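With one protein chain held back, the other chains of the complex are shown just where they sit.
To keep things simple, chains are lettered A, B and C as they appear, and every chain counts its residues starting from 1.
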Amino acid sequence: MVIVMKHHASAEEIGRVVARIQELGFKAHLSSGEERTIIGIIGDERGLELDNFLMFDGVERAMRVLHPFKLASRDFHPEDTVIRINGIVVGSKSIPIIAGPCSIESRAQLMESAHAVKEAGAKMLRGGAFKPRTSPYSFQGMGLKGLELLREAREVYGLPTVTEVMSPGDVPLVEQYADVLQVGARNMQNFALLNAVGETQAPVLLKRGMMSTIEELVMAAEYILSKGNPRVMLCERGIRTYETMTRNTFDVNAIPVLKSLTHLPVIADPSHGTGKWELVTPIARSAVAAGADGLIIEVHPNPAQALSDGAQSLKPEKFAELVIQVRKIAEALGRTI
Amino acid sequence: MVIVMKHHASAEEIGRVVARIQELGFKAHLSSGEERTIIGIIGDERGLELDNFLMFDGVERAMRVLHPFKLASRDFHPEDTVIRINGIVVGSKSIPIIAGPCSIESRAQLMESAHAVKEAGAKMLRGGAFKPRTSPYSFQGMGLKGLELLREAREVYGLPTVTEVMSPGDVPLVEQYADVLQVGARNMQNFALLNAVGETQAPVLLKRGMMSTIEELVMAAEYILSKGNPRVMLCERGIRTYETMTRNTFDVNAIPVLKSLTHLPVIADPSHGTGKWELVTPIARSAVAAGADGLIIEVHPNPAQALSDGAQSLKPEKFAELVIQVRKIAEALGRTI
Amino acid sequence: MVIVMKHHASAEEIGRVVARIQELGFKAHLSSGEERTIIGIIGDERGLELDNFLMFDGVERAMRVLHPFKLASRDFHPEDTVIRINGIVVGSKSIPIIAGPCSIESRAQLMESAHAVKEAGAKMLRGGAFKPRTSPYSFQGMGLKGLELLREAREVYGLPTVTEVMSPGDVPLVEQYADVLQVGARNMQNFALLNAVGETQAPVLLKRGMMSTIEELVMAAEYILSKGNPRVMLCERGIRTYETMTRNTFDVNAIPVLKSLTHLPVIADPSHGTGKWELVTPIARSAVAAGADGLIIEVHPNPAQALSDGAQSLKPEKFAELVIQVRKIAEALGRTI
Partner (left out) sequence: MVIVMKHHASAEEIGRVVARIQELGFKAHLSSGEERTIIGIIGDERGLELDNFLMFDGVERAMRVLHPFKLASRDFHPEDTVIRINGIVVGSKSIPIIAGPCSIESRAQLMESAHAVKEAGAKMLRGGAFKPRTSPYSFQGMGLKGLELLREAREVYGLPTVTEVMSPGDVPLVEQYADVLQVGARNMQNFALLNAVGETQAPVLLKRGMMSTIEELVMAAEYILSKGNPRVMLCERGIRTYETMTRNTFDVNAIPVLKSLTHLPVIADPSHGTGKWELVTPIARSAVAAGADGLIIEVHPNPAQALSDGAQSLKPEKFAELVIQVRKIAEALGRTI
C-alpha cells in the first residue's frame, strides 16, 4: 500500500502514520517528493484496511499496490485450471458450448431443447429451475419439479447440466440434481451463497454481476476457492452501462484481462451480454475470437412463448448456425468446439 | 404495452401479433402511422412478458406503458406510509437519524458509539453483526455475539436498533435481536432474502443496490410488500458511476423521484453515498433539503482503527456537528430532527 | 508517480526503469516489498507521461500521486476566487441565481422571461442564441439576432447575461453581447474553444461534461486559467449513468469535492441535472444545502411550446416558489440569495 500525504503534512502527522504501520507489524518506507511525502507499506497488504489510513490527519490518499486476491491469481498459480465435468473438459483447447432454455417450463420444452442443442453440437445443457426475477409477478421457476426434469434430460441425452442455485439452503438439493452450480449475476456478492458453494466440490459457474468490476468478480471466486472448492468457472455476461440499445454491454475486454489475471476458465454469455437474439451469434464469434474457453447460450424451441428471456433466446435452427460459425473462428485460432 | 412494428412489416406479421395478444386475453389496438404501425395492448400488462413480442417477425420494439409495481405505487395508495418503531416514527414530519458503527467490534466500541450518538440526537442505533465484505480475508462481523451486544445497547440506551441480515436462514435469529432488518445493497435482488423478510412483520430498511435502478429498488420493495409485510423503508446509498473521486455517486434525484412514485419513507445514507467522511455532513444536509425522511450515518469512536468503513465514519464530535447543521435545514423546511 | 513492478520483475528490468527516470531529470526511489518492488518518482510529475512507463518490461502499473492541476488547485491558491460581474458577486456569501429560457425564441419570450425572473429574485439572465442540439432537425438557435435580443434585455432589466459560445471563431462576437461566456457540457473538452475563451478576460461558466470526471472538469478549467483568464465558474449539471428515470444524475457530491479541491466558485444546474421540472426545486434546495455558490435555472413563460428543453423548464410562478424555498436553505446556512 502507498499512502500519499497532503501538501503541507507535518513531520508529526507523518510520524503518527509510520507509528501505526509499525504497530500493525509492517514496515514503513518514506519517500519525500517536492510536493508530497509518500509512505510505502512493506508486507502483505491484503490484511490491511486501506480505509483506516485515510482517517489520519495529513493523509490525502491511500492506494493498494497488490491485487487483493491470491488463490485466484496467476502470480501464484501460473498454469491454467482445467475442470472436468463428466467427460467434458473446460479450460483447455476445446471450447464447450452450454445451451438450453432460460427457464425449464415443461418436460416437452426441456426435452425438445436438449435434443436440439445436442444435435447442433452443444456439450452441456442449461436450464433454470429457480429463477431470480425482477418482478414478484413474473414466473419464478418450477423449483424441484424442474430439477427432476433436468436430471431426466441428462440421462436421456447424456449432457452434463448447469442450473442456478439462489439460496445457501438450496445448495445440497441442487447439487444432487445438477452437474454444475450456477451463481447468478445478482448473487455474485451474496457471500453466504458463495461460502455455501465453496463448501461443496461441485463445479461452479460464477457469473459477473451486472455492475461488478473484474476485480470484484475475481474476489467472489476467491471466496469459493478459499472455502476449498477449486472448480470455479468465471462468466462474462455483460455489464450495465448508460447504453440503452442493448440490454447489457458485453465487456469483451474482460476475457483477455481475466485470462491474464487468473488461471480459471472464462465462459462467455452472449445471450445476456446483448439481450437480443439477433446479436447473439456475432457476439459469440467475438467472444471466442477474444479467447473465451466456453459459451453459454439460451435456446428455446419457441421463444415467442418463453416464460423468461424470450427476446434473447435463439430458435434451434439459429443455434445450429451459431455453432457452425463459432467453429470456424475456433479453428482459425487452433482450437475446437 | 406498445408494440412498434418494423418499417415494412406486412399485414400478415401484424395479424400474428394481434392474434397472440388476443390469445393471451388482452385487446389489441392498432394505430397506423406513416412509417410504422404501432399496436397498443389493452389490459394489465404487468403479467405479460415484453420479451415474447420481440420474437415475432416484423416487430421492432416493445415498450411498457405502466410501471411494473402496484403495492408500492402511490397511484394505488396515495397517502404516505408511516412506520412506528418502538416510539420512533418514520415517514412523518420528524426526520429520525440512525447512527452507529459500520461493524460491531466490541462491547466497549458499541456502548461508546451508542452513548455518543444518543447524546448528539440520534433516534436509532445501527451496527452490523453479519458483514458482507468484498474480500474473504476482511473482518466478517461478530455474528451472534454482535447481536447480543446490540440488544444490550438497546436496553441500556433505549434506542431501537437496525442491523443487516444476509441470508434467509438468519432472518428468525436477527428478528429476535434487532428492531429493524436491513437488506444490504448487495442483496437488494437476493429474492430468497426479500421473500424471507417479507414473511415477517418486522420493519425493513431496504438499501438500493449500487447497480440498481430506481424502478428495480421499488420492485424489490414490491417483493416484500407482496409477501404481506407493509413496513418497508427505502434507502438511497449512492450508485456506481464512472466517477472515481468518490466511492459512490449519491443519487440525490432519487429522493424526490421515490417520494413521488411510492408512498414508502425514504432514508438517505450519505456515509456510503460518498465514502469519505469529509463529505458526509454536506451530503446529509443536501439529502434532507431534497426531502429525505431519515438519515443513516456511520459513527465510530476511533475511525482509524475501525475494522470496516473507517474512511467514511464520523468521529462522535463531527456527528454532533452534523446533527446541528441538519436540524437547521429540517427547520427551514418546517420539519424536525 | 509510483511505478509498481511485476511479481518476478528482474533487477535488470528495475534498472531500466530507474535509468529512464533519471534520464528524464527525476529521481527514483526504490522500495522493495515482499511481492513487488515499487519505484517512486521524485519531482513534479505533471510533465511526465504515465503511459510510457507501462511499456517497460516488468512494469505492472503506474499511479499518479499528484492531482494534475496546479492553477486551479486550492493547494496553491487557498483563498476562494471571487468573481464580480457588473455588480453581481459570485463565490462569496451570497448565492446568485441565474435564470431564463433555454433558447431565446423571440423578443416577447425573452422579455417576458427576464421580467419574471428579475421579479422573483434572479440576479442574472440566461438565454441561448447558439444551441447544441443532438439532432440536425431541431431548432438550432436564433444566432446573432438572439444575441441582440439578449443585449436588449440586459439594458431593459439591468441583469448581467450568460450565453453559450460553441465555436472558437464566435468568441469575439459573443463577448461583445454577453457578460458571461458559457462553455456547454458537450464542449467541455473542446480544447480549441477552451483556449479561445482563456484568451479573453470575460467570466466563463464552464459546465461539466455529462461524461466527464471531476478531475477532467478541473483540468478543463486549468486550460482556461493557463491561458491567462482567472474568471472561471465551474458548473455541476448532472452526469450520465445507467439510471433512466431522470435525464441525468445530479452529482451533488461534486459540489463539496470541487469546493475542497479548487478555489473556483461552483454553480449548480438542477434543470439539466434532473431533466424534469418537478425535480428542479428539491434539487435546487439540495445543491445549496451542499454548498453551491450559485444556481442556474431554466424558466420559460410557456414550457409546453418551448423550442428546447421544455420538460425541464419552470413556469415563472414555480420559479418564484423555488426562490422562496432556496432562500430559506441559504439562510439556514448563514448565506443569502
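By our rule, contacts are C-beta pairs under 8 Å (C-beta built on N, C-alpha and C of every residue); 3 or more make two chains touch, one makes a residue touch a chain.
Remember, predicted model here, so these are calculated numbers, not experimental data.
Enquirer: Among A:86, A:106, A:135 or A:241, which residue is in touch with the absent chain?
Expert: Among A:86, A:106, A:135 or A:241, only A:241 touches the chain that is not shown.
Enquirer: Of the residues listed, C:52, C:201 or C:336, which one is in contact with the missing chain?
Expert: C:52
Enquirer: Out of C:41, C:166 or C:332, which residue would touch the omitted chain in the full complex?
Expert: Residue touching the absent chain, from the options given: C:166.
Enquirer: One chain isn't shown here. Among C:32, C:189 or C:325, which residue touches it?
Expert: The missing chain is touched by C:189.
Enquirer: Using the document's contact rule, name the residues of chain B that touch the chain not shown here.
Expert: 2, 4, 7, 29, 31-36, 38, 40-44, 63, 65-66, 75, 240-242, 244
Enquirer: Kindly note down the residues of chain A that lie in touch with the hidden chain.
Expert: Interface residues of chain A facing the absent chain: 211, 213-215, 239, 241-246, 249-257, 260, 273-274, 278-279, 282-283, 285-291, 325, 328-329, 331-333.
Enquirer: What is the set of chain C residues that contact the non-displayed chain in the whole complex?
Expert: Within chain C, the residues touching the omitted chain are 20, 46-47, 49-56, 68, 132-138, 140, 166-169, 186-187, 189-192, 209-211, 216, 219, 222-223, 226-227, 240, 276-277, 303-313.
We take it that only the chains that are shown with their structure count from here on.
Enquirer: Report back the single chain whose CA centre is most distant from the CA centre of chain C.
Expert: Relative to chain C, the chain with the farthest C-alpha centre is A.
Enquirer: Same or different: at the chain B/chain C interface, is the fraction of residue numbers used by both copies above or below half?
Expert: Mostly the same residues form this interface, as more than half of the numbers used are common to both chains.
Enquirer: Need the CA-centroid distance for the pair chain A / chain B, whole Å please.
Expert: The computed centroid separation for chain A versus chain B comes out at 26 Å.
Enquirer: Can you check how far apart chain A and chain C are, centre to centre, with Cα atoms defining each centre and the answer in Å?
Expert: 38
Enquirer: Take the average of all CA coordinates in chain B, do the same for chain C, and state the distance between these two points in whole angstrom.
Expert: 31
Enquirer: Where does chain A touch two or more other chains at once, residue-wise?
Expert: 211, 240 - these are the residues of chain A that touch more than one other chain.
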